[in-house]
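Reviewing the structure listed below.
Removed: one protein chain of the complex. Kept in place: all other protein chains.
Up next is chain A:
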Amino acid sequence: MDGWLNVGALVKVLVFGIIAGAGLPALFALGVRTQAVGAGTIGGQHLAGDRRPLLTAVAYVCFALVTVAIVTGVLFVARDFIGHHTGWYILGAEAK
């Protein structure tokens, strides 16, 4: 390493950190909101008969994307282990 600080890595951590670390909670919150509105409830009033299935579907897409991200995170933590035991080197793992 030439410089005192690995600026490239730092910027990558910051940019992807914002996308994943702030974006995913936002996406999850969007899911919570669309689910609540889709079920016909907002602001404490239950508007019976005003269900909106499309929004409910959007909610589940949001939750699914967040789940995929978490599963990816777990696979990332386990990538060397998986590679070592199965030979499948994923997510940047390398044979050692």
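The rule is short, and it goes like this: a residue touches a chain if its C-beta (ideal position, glycine included) is under 8 Å from a C-beta of that chain, and two chains touch if they have at least 3 such contacts; residues count from 1.
Everything below uses one rule, namely that contacts and distances are computed from a predicted model.
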From "Putative DNA-binding domain-containing protein", "Manganese transport system membrane protein MntC", "Cell division protein FtsA" or "Phosphate transporter", the hidden chain's UniProt protein name: "Phosphate transporter"
Full-complex contact with the absent chain, from A:32, A:54, A:68 or A:90: A:32
Positions on chain A where the hidden chain makes contact: 1, 3-6, 9-10, 12-14, 16-18, 20-26, 28-33, 35-36, 41-44, 66, 70, 73-74, 76-78, 80-81, 84, 92, 96
